[in-house]
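Of the protein chains in this complex, all but one are displayed in their positions.
Chain IDs A, B and C follow the sequence of writing; residue 1 opens each chain.
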Amino acid sequence: VNGDLVPSIGFIGLGIMGAPMARNLVRAGFAVTGFDLNAEAVAALAADGGKPAGSIAEAVRGADIVVTMLPADQHVETAVLGEDGVLAHIEPGALLIDFSTIRPETAQKVAAAATGIRVLDAPVSGGQQGAVDGVLSIMVGGAEADFAAARRVFDAVGRVAALVGPAGAGQVVKAANQLVVGGTYALVAEAILLMEASGVDASAGLDMLAGGLAGSRILELKRGSMLARDFTPGFRIDLHHKDMGIVLDAARQAEVALPFGFQVAAYVQAARAQGLGDRDHSGLLAVAEQLSGRSTA
Amino acid sequence: VNGDLVPSIGFIGLGIMGAPMARNLVRAGFAVTGFDLNAEAVAALAADGGKPAGSIAEAVRGADIVVTMLPADQHVETAVLGEDGVLAHIEPGALLIDFSTIRPETAQKVAAAATGIRVLDAPVSGGQQGAVDGVLSIMVGGAEADFAAARRVFDAVGRVAALVGPAGAGQVVKAANQLVVGGTYALVAEAILLMEASGVDASAGLDMLAGGLAGSRILELKRGSMLARDFTPGFRIDLHHKDMGIVLDAARQAEVALPFGFQVAAYVQAARAQGLGDRDHSGLLAVAEQLSGRSTA
Amino acid sequence: VNGDLVPSIGFIGLGIMGAPMARNLVRAGFAVTGFDLNAEAVAALAADGGKPAGSIAEAVRGADIVVTMLPADQHVETAVLGEDGVLAHIEPGALLIDFSTIRPETAQKVAAAATGIRVLDAPVSGGQQGAVDGVLSIMVGGAEADFAAARRVFDAVGRVAALVGPAGAGQVVKAANQLVVGGTYALVAEAILLMEASGVDASAGLDMLAGGLAGSRILELKRGSMLARDFTPGFRIDLHHKDMGIVLDAARQAEVALPFGFQVAAYVQAARAQGLGDRDHSGLLAVAEQLSGRSTA
Partner (left out) sequence: VNGDLVPSIGFIGLGIMGAPMARNLVRAGFAVTGFDLNAEAVAALAADGGKPAGSIAEAVRGADIVVTMLPADQHVETAVLGEDGVLAHIEPGALLIDFSTIRPETAQKVAAAATGIRVLDAPVSGGQQGAVDGVLSIMVGGAEADFAAARRVFDAVGRVAALVGPAGAGQVVKAANQLVVGGTYALVAEAILLMEASGVDASAGLDMLAGGLAGSRILELKRGSMLARDFTPGFRIDLHHKDMGIVLDAARQAEVALPFGFQVAAYVQAARAQGLGDRDHSGLLAVAEQLSGRSTA
């Protein structure tokens, strides 16, 4: 922690999620130095009160806390573990918070490689809007003291954060979350299909389901748009597909058999293969529909 | 409706669900004449202010409304459609409300066979406790006027009732409900398993899931008991197994392909085959656990 | 057995399968009296040397052996178990051979209802061409002595017949057969899809599979037509769909969980729902293809 008690943050990855998160950190009073391969993103942060950096090294050097928010495993491999990456330049004793959603194994690799510093894996849910509003949910893996040290950062970007276990645990919980979310869409899709094909008033039927033991956040928020076949994202199939790849890997690493999870992965893959990659993940309904020859498209 | 404006009800099927429902109808002021093959159940209703009947004919004759609450399709086939069943003795113009959970096809068969009377299929959810407390959810198939006519009955036994379509529609919605409920248990089970096998604090992890898009009534109500492997019913696997048989039939009738629903049916069957028939349906977790060789039992 | 040692046969059900089977029995020297609801089918049998009957009673009366070959459970319920059906008119001590493919439970019901006579369930595989050529495979449930007594009949219509257990066992083996056949088509379909989508020469690839541990009769006979998307039946999806319904029922009766079998049932249902009911069952490839957005149709 620096002299005036405002920790300095080096922020790597100013994309759709990272940019608003960095902005929220600036607003919360942190001194944020940001880097992204996209120079415009860096300029935008500077316009919002952050400090631009021309390289990872520049962003990271002298920072109390380094934050990474990257699209996928390979970017973490390069930007964090790579030759000129975060670990090569981070200050001894600094805290690295990786908000990226990646494989638990990669998160553990980062933790193992990070000697002399502290590391948390901290994938989020809540989407782009949640990032803008600073109300993300943050699933954290690492040590309790480090989790405590990250509290102010989490408060600035999220609504709730929980320590769920050692290194990689945050990623496992995020994977479990995506498995349940994807599977719930598939179940609701089949319920809709069964009702519609049976000549039932599916809207009235879903109201009943939503009010009972079948109730879910997805039924609450999405039943209207699903019935209307409005698959405007929201959270894109392509991203859910990436996340289901992490579920497959996490299951293999943990040596558990997840027949439902694997089925979900196959259906999300189908949605993508059918050209729905840029539609909302509720678009799993379109896959179910086509499977039963009821596609109106 | 009879002269003093209190409709008389003939009630067939005073089992675990039917008995408290009949009692609630008595309490609501209906004149209830009850019949069950089990004489003790009939006596119990009489002790609560109902009128005992020695046969279906006796219970049904003269009743404005006939209510049936039977365990399965074959009982409806016999007690309603059979030689000496409800349809043989019900008064012209009377209203038959079948609360049984059965195949849509059987419900439609009853409706088709019921000439000169009015029929609603009205399966419920909410379990034994819901029946006792009079807070069942009632999914109703039939005509709007008949639904309106049944309102006072529904109010006496349920918290919410909705007309969801023509004859059989109530059964379809109940089937869709059980598909989603069973599938959600399976998804939550896999999430728990993945977290536990990965060394994650599953309780903290489920808290995160419960608070976000993965949230569901099941996560809200059952995550504690599932983590503790407390499978005290609740709603028994055997009953859910019966209901998944209805889902299979309903899907074939509607000509829709439900790969997730069929998978759920296979897992509920597995739970039953593993001897968990009298445990709560959250016991699907035990199936998932054994599949991954993590069974502690 | 009658005086001149040529057993007389009453044959019920002269459809696509039954007609050629009856003809082969005539050719083998049996005195065949045939009945069908379709009068033309009866006339055709008469033209081939059989004896026409105007009712089940007429076909069955005096026959040493009664053969039934009916489309589905409900027809057996009516024509065998019904008021004016086979059991009402069959001679004491006669042998009833039911070649129909039906639920094991229905076969057992027939056996249980058949007092004073002998019964075999004897579903066949080999299709219409196999029936014409008299080379069917016959899976038989019942008693050993009755199986021995049926030997000449089986020789006349089939290439191989085996006693596989007590009443209903023939139906179970037929169900198991259809599960494996349907599943193998699904697996081969996914193999083709994976290869084609990867830019592999699928024909050369299937040759390799066919020659090794992945080899199967289906790969041997159907890989060419599948690669050419020629789904001329053969054995129609609609019939396979009916048979998968029997698999679902048989699994429930036996209290076994068959996740792959249930998945196959879902896919055959999908094929039918997509309008492929009258195509060959190898058309499961079209379902796989559409699921991955690779449909050329």
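One rule holds in what follows: a residue touches a chain if its C-beta (ideal position, glycine included) is under 8 Å from a C-beta of that chain, and two chains touch if they have at least 3 such contacts.
A quick note: this is a predicted structure, and the numbers were derived from the prediction, not measured.
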item	value
Interface partners of the hidden chain - shown chains only, full complex considered	A, B, C
Selected from C:79, C:173 or C:226 as touching the chain missing from the view	C:173
Contact with the hidden chain (one of C:62, C:82 or C:205)	C:205
Contact with the hidden chain (one of C:165, C:233 or C:277)	C:165
Listed residues C:187, C:239, C:273 or C:286, member touching the removed chain	C:187
Touching residues on chain B - with respect to the absent chain	259, 269-270, 273-275, 287, 290-294
Sites on chain C contacted by the missing partner chain, in the whole complex	104, 125-126, 137, 139, 141, 160, 162-166, 168-169, 172-173, 175-177, 179-181, 183-184, 186-188, 190-191, 193-195, 197-201, 204-205, 207-209, 211-218, 221, 247, 250-251, 253-261, 263, 291-292, 294
Interface with the unshown chain - residue positions in chain A	245, 248, 251-252, 255-259, 262-263, 265-267, 269-270, 272-273
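In this text, only the chains that are shown with their structure count from here on.
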item	value
Euclidean distance of C-alpha centroids - chain A vs chain C, Å	52
Residue numbers of chain C (touch at least two other chains)	259, 269-270, 273
